[in-house]
Structures are given as C-alpha cells and as structure tokens.
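Sharing a structure, written as structure tokens. Questions coming.
The complex appears here without one of its protein chains, the remainder shown in place.
By written order: A and B. Residues from 1 in each chain.
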Amino acid sequence: MTTPLLSVRDLIVEFQTGEGIVRAVNNVSFDIPHGKTIGIVGESGSGKSVTSLAVMGLLQKPAAVVPQGEILFNGVDLLKCNETKMRELRGNQVSMIFQEPMTSLNPVFKVGEQIAEALRIHKNLSSKEAWEKAVHLMNQVGIPNPAVSAHKFPHEMSGGQKQRVMIAMAISCEPKLLIADEPTTALDVTIQKQVLELLHKLQQEYRMSMMFITHDLGVIGDIADDVVVMYRSNVVEKNNAKHIFTTANHPYTKGLLACRPKLGANPRRLLTVSDFMTEEGKEKVVPVERVQIFDKETVPDKNDHILLEVSNLVTQFPIKGGFFGGTVDHFKAVNDVSFKIKKGKTLGLVGESGCGKTTLGRSILRLVEPSAGKIIYDGKDITHVKHEELRLLRKKMQIIFQDPYSSLNPRMTIADILIEPLNIHNEGGTKAQRYDMAKALIEKVGLKANQMNRYPHEFSGGQRQRICIARALMLRPEFVICDESVSALDVSIQAQVLNLLLDLQEEFGLTYVFISHDLSVVNFIADEVGVMYAGKIIEMDKASSIYKNAKEEYTRTLLSAIPKGETKQPLASLV
Amino acid sequence: MKTNSLWKDAFIRLAKDKLALFSLVIVLIYFFIAILSSLGLIASDWSQEVGASNLAPSMEHFFGTDIFGRSVFLKVIRGTQVAMSVGVAASIIAIPIGVLLGALAGYFGGWIDDFVTWLYTTFSSVPNIMLLISITLILGKGIFAVYIALGATSWVTLCRLIRGEVMKHKEREYVQAAGAIGGGHFRKLFRHILPNVSHIIIINTSMQFQIAIKSEVILSYLGLGVQGEPSWGTMIDDAKLELVRGVWWQLAGATVAMFFILLAFNILSDALRDALDPKLKGK
Partner (left out) sequence: MTKYIIRRLLYMIPVLLGVSLIIFVLFNVVSGDPTAVLLGKNATARQMADLREQLGLNKSLFLQYLDIVKSAFTFDFGYSWATKQEISQMIKQGAYPSLCLSIPAFVISTVLSLLISVFVAYYRGKGIDLFVRVFCIAGMSISALAYILFFQWFFAYKLGWFEISGFEEGFPNFISYIALPAVIWIVLSIGPDVRFFRTVILDEIYQDYVRTARSKGLPEIKILLHHVLRNAMIPIITYVVIQIPSLILGALLLENFFSIPGLGGITLNALNSSDFPVMKAMAILSSVGYIIFGLISDILYTVADPRIKFK
C-alpha cells in the first residue's frame, strides 16, 4: 500500500473558552489516499469543521490549541510547519471551499480578480495571464459567459454561481488536496446537485484528493470513496462508502442513515438516533414495529370537512423606483394560487428559495396582506377581516417559524413566552391555571417543566423548536402552518421534531400546511403535496403518487436532485 | 445548569472585566460626591477664604488656593456637582425623546419615519457646537440653558440608533410570532422589541454622558455655563491668566477631576458595548 496523501494521526484540538477548556476534536485519525474522496460526516459541533481548519492551519490562535497529534501531508507534519511554509501550501497544494458562498467572497473585488489572486502569488503569473487563466477556470466550473462574468462583483451573482467561483478559486493552482466544508448546504437542492457533480468531475480531472465535509450522509453517497463518521468530537466509524450504506457498524451511523425520510416508503414515525443508541452510546435493539413501512393511504378519511380553501390568491410587493421613490411595478410573490385542505390533513408545499412559499403561508394567516383572491377558513371568508375578528382568528390559526434562534423573544422566559398568548386572549383562567396549562404542554413537547423559568438562549435548536411548537399550540388552534420548521435542525433532531408534529396532529386533530424546500421531508409528513415555482403551484397530487409519476418537468428535476445516498437494501436489514 | 436572563449574563460578563468594574466604581464615587455636594453636606463653604491668595498645593490645601484664597479642592468638588448634573439632565431630556421618536419611526415607517428622519437630519446638520452656543446664548447664560442645549443635541444619536435597531427587530420572527398569537402594535413594540433594543439606551447614555461633561466645561469656559458657582470650565478660564504667573493648580485640579470621570466613562462605554452588544462596535 502506498502512503496516503494526507494522514491525520491521533489529533486533539482544544479551545480555551471562558468556561474552561473544551475538546473539539478527540484522538481523530484517518487517511486520505491519492486521488480519492473522503467524506467526513457529523452533526453540528461534532468537530468535523475544526478538523479541516486544523489541516489548513487556519485555527484561530491563541484560542485553539493542538496538544497532540500529527497531520502528515506528503510525509510532512503540517503542525510543525511555520507560517511561511503553510502559506506556500495553502491555496497551492491544499485549498478549501467554505459553506457560505454569500460571505466567503470579498464584496468589493471583482470575482475574476479574486480567482486570479492565488495564481499570481503561487504561480508567478502576470496580472494579464492570471486574469486569462481565471476566465478559463470560470468556464471550466460552468459559469456562463466567463469573460463578462469575471468583471462582476460577488453580489451580482447567485448563490450557486458564487460557490462555483469559490471552486474555481480553490482549484486554480491545481491542488493535491481539496477540502470542501459543507459546500452545498446553503444551496437549493437542484443547485446542490449541479455543484456536487462539478466537484466530482473536477476531482477526477485533476486527480485531486478531496475531503468532503457534510452533515448529510445522503450527499456523500454519490461522491465519496470512504466515509468517516464523527460524533461528539470522536471518530465512531471509518469505512468504505458502500459498506457504510449497507452494513454500518456503529449504532450512531445506523441512526443517521435511518432518520432521514426516504422519498418512497417510510415507517409511521421516523427512526431516530436514540432508537439505535442509548444516551451513553450503547447499542439498542430497535423494535420490529418501529421499522414497518406505513402507507398513509390505508387510513380512511374520517371526515370530508374542508377547513381551508384558498382561491386565486395573489400577494404582491411594490417595487420602488422612479424619481421620487414611488412604486413603479409590483412583484407577485404569490401569483394566483388555489387549493383546499381537509380537516386533520397535511398539505405540503415544496419549492426552492424565492418561489413564494413563505409569503403564501404568511398571507393565509394575514401576517402579510394578500392583494387579491379569497381565503375561506371553516366556511368564512377571512380575506379582509379586521381588528377583533382577526384577533379571534389567531386563536384558531397558528404558525411555527423556520429559525428557532430568532423566533423566541430572547428577553422572556419560556413560561412568559407560553403564557403570553393566553394573556392576549384572556383565556385559561387564573394565573396559576395558565401556568399549569403551559406546564402540561411543555411536557407534551418533550421538555421538562422545571426548565420553564429559563431563557431561550439556554436551549439547543431542537429544544427551541419544541418551545415554538408549544407556543403555537397554547391557544388550542385547529390549523397550523409549519414554515420550514425543521430546516435549520440537524437530521437526527429533524426526525424527532417531525415525529412530534405527527403525534400532536393525531392527538389534537390538527390540520397542517407544511412548507419546506426538502421534498423527502414533505413527502413523509404530508398527505398532499403542492410544488411551487415562481409564485404558482404548478403541480399538486397525493404525496404517494407525486414522486412516482410527476407530470411537470420541474417536479421531476426536483426529485432527481435529491441525493440518492440511501441504502439499496430494504430498511429492515439495518436492524 | 443555572438560569440567567440576558441582562444577568451581560452583568456577569461585565463583572469579570476588572477594569470596567473599577470604572463603574469611579463613576459611582463621582455621583456620590455630586449628590453630597448638592445636598449641601460637603463643599457648601467653598466660597470661604481659607488661606492666602494663590497658595501652592500642600497637605493643608490639596489643590492649593485660588486668587481669593478659596480652596481649589472644594471648588473642584462643586464643579463635580455641576458636571454630573449636566450629564443627568441631558440624559433625562434626551432618552424619552430619542427612544420614543426612534421607536415610532422604526416601527411604523411611512410618513412618521419620513418626519423623524427629517427632524434628526435637520438637527444633526447644525454643528453641535453652534447649536450649543446659540441655545445657551438665547436662553440666557446659566446652568438651565446648558441643560436644555445638551438635551436638544444629544437625543439625535440615540434616536438614529434606536430607529435602526427597531427596524431590524421588526422583521425578526419573534415579533411576527407575537403578531401571529394576536398581539397588537403596542404589545409588539413595547413588550417585545423595546426590551431587545434597550441595551442601546444604556450604552449610548454612557457615551453621551462624557460628551455632556466635555460640553459643559467648554460652555462654562466660554462664560455661557453656570454663573456665580465654580465649574471645571470656569476654573480653566481662570487658569488661562494664572499660568504665566506659575499658578498651575487650578488647571491641574480641574483637569485631573475631569480626566478620571471621562476615563471611567470611556472604559465603561466600551465594556458595556462588549458585554451587551458586541455587534455595535464601530457605530
């Protein structure tokens, strides 16, 4: 066996924080052979990004300390290299692509210039040569009209194009190792697919080694040769990619694989990491009934009552311009949308960023004023109700937002947050009774009653989303809009919250509109799915049939873009 | 795990910063001196002759005596009262105006925002020093005019900052959530947004306080400030003629007294900003 290009040996990285020393990477070892792609998978805080920054020599000193370990690159220990030597390597032999294309490019320089920069330092090219090479590279990464685009500033490009610029920059000096840190997480699913294919193609062409970091096992299946799974600063499993997807060893890996909803058949509730593993990391036996495939259509419709009917809804925003900043035109975020939802059912709305799905959700709740069309709730036209009537409507219709970090008032305790809806509507009896109601609900969503006097910042993202759910349910609504409510969460947490939403729906007979960019999530939770594009619902069908026989081209593109890194074996073989 | 509000967290962060804590103590001491002096408990006999004219500092007279044989030390204490009162009065005028206008403009937008923006643009278009000397001149020299002048100039920054911050928070999901549960404008603005931007009031007040002290000294030096009472500014004015005769202690006394309170407020402002809102740096 030849020596690998990169060999990480017993690496430990610690951070000095106000509360003491935190170990972010614990005894991590792995190899990256020449010309191969290694996927590093783990949830937020698992230490995967810190490992990559250690390889690049970009750890924030003096906060970060490496007390032990070796990072051998072509036999040279990078941890022992001085800054000058590292600078010669960075961008030249080892280069990196970051997660956020929006902020990772310098906003005041032309993108061509930013690509050319590395070439000028490492390859001693003249400005003109470097620029020409940059244009050539932009062509290679698939940016249309590269000679013109090179003169653009980052803000003039879309997210996907910016990430392509980042890639062009990273491969400009033909590095031996390319580190990609969640390069597609911030992108729409169709763009993600293109970027993944591009990275794979370039890796083959340049015979690079690649270290691909992601939280999503699904993404890795298509491009990684080997997979390293990290959990709480440790490597829990290293294996060939095929083996990981078929015969995973570690319960955490099994949990990660199982908790992602599949496009096709799913169990009644998603499996979560805690089904496979105890809190202490011991393996658990998954009960057989948990993995049985569940077909929603076998459940008979209990009633045919239509709770919400939206017809020809239009929501437009003025485009300001003209001499005195007046309105010159309107942008139709929601353009002629119609649908019906039966009581107790879930309508999934899926679409990419900017398709108008969020505006649609807010228009239904009248948080944004619709411009035309009708919203009929429970037989009553609510399109133009005002003041008191609108306030009463809020008791019946609720919303759960996307970002669990900004949707809770940071200056209020959980108890205050939960009781506020009752105070506004003067419901729930005495103060003590209101408190008890909040307590009952907080336990229902899986938190402890003794946590109610804490503030939001003391909870994790998943816990906060549970609090948001509890707040939405305090007034006992019938109808809830979930606006990307699980998108910001790690996959394993996402599964738990999805299960919770289903449990609550069953218990309280809730009707959901579930908005998401993730078709597999929508497919799992919804009875009916509407695909949104440019403000319109272009296709609507039963969840079970839309992925089998989609009629619209766009729906098929969306479906094919979903990463296929799933097990080829039936789910039951996992257990 | 203990439970802490963001305020408490910020205070703990502040308490860890020894320098900031020390500055806070200095500020409190100055306030204490100012209160005692205004109650007539100390330095009420500042106008008494305690020794010969222009005595150099000694153990008996810390900062020496002035031309009339009065204790410079007592005059410095009286000046502390004047300086601190100006800071307090300016804050009392500026905070309600700045917060209310800024919050309404930021929250409601539209013509209210246009009007408030015009108002503070107009006020900030007249250079502060011109506005200060004009107002004190017109209202008649004296400490009351100084209060009004500083109040009229120091609401502008606060208003601008609050407006910007309210605009940002208005779009946050927690405010939308408050609307979704049926909360009205009043609740959204005063119960949800304002507590989340109120740290700006504290940081800004700490910064405006030192501006107020500096301005009072300059206005008093120009003869527009407090009349018939010692102030650091009038002491420096006296020193202008004394210095050539080697009498440096009035200047020194006023400068040293001013130095420590300004230093304390400077450090405190930075520490407050770091503890309460690290993002506000450089604004």
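Just so we're on the same page, a residue touches a chain if its C-beta (ideal position, glycine included) is under 8 Å from a C-beta of that chain, and two chains touch if they have at least 3 such contacts.
No experiment lies behind these values; they were computed from the predicted model shown.
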TODO: With touch as defined up top, name the shown chains that contact the chain not shown.
DONE: A, B
Open item on the list: Touch as defined at the start, partner being the missing chain; which of B:6, B:119 or B:167 qualifies?
Closed with: B:119
TODO: Could you tell which one of A:88, A:381 or A:552 touches the chain left off the display?
DONE: A:88
TODO: Have a look at B:8, B:185 or B:240 and name the one touching the chain we're not showing.
DONE: B:240
- [ ] Would you write out the residues of chain B that touch the absent chain, in ascending order?
- [x] 118-119, 121-127, 129-131, 133-135, 137-139, 214, 217-218, 221-224, 232-233, 236, 239-240, 243-244, 251, 254-255, 258-260, 262-263, 266-267, 270, 281-282
Task: Contacts of chain A with the absent chain, listed as residue ranges - done: 56, 58, 86-92, 95-96, 98, 100, 103-109, 117-118, 121-122, 153, 155, 166, 169-170, 321, 323-325
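Heads up, the rule we're going with is that only the chains that are shown with their structure count from here on.
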Task: Inter-chain centre distance, chain A versus chain B - centres from mean C-alpha coordinates, in Å - done: 47
Open item on the list: So in the complex, the part of chain B that touches chain A is made up of which residues?
Closed with: 1, 3-7, 9, 16, 172-174, 176-184, 187, 192, 195-196
TODO: Would you tell me which residues of chain A are touching chain B in their complex?
DONE: 18, 362, 365, 367, 391, 394-395, 398-399, 401-403, 406-411, 413, 420-421, 424-425, 453-455, 457-458, 468, 471-472, 474-475
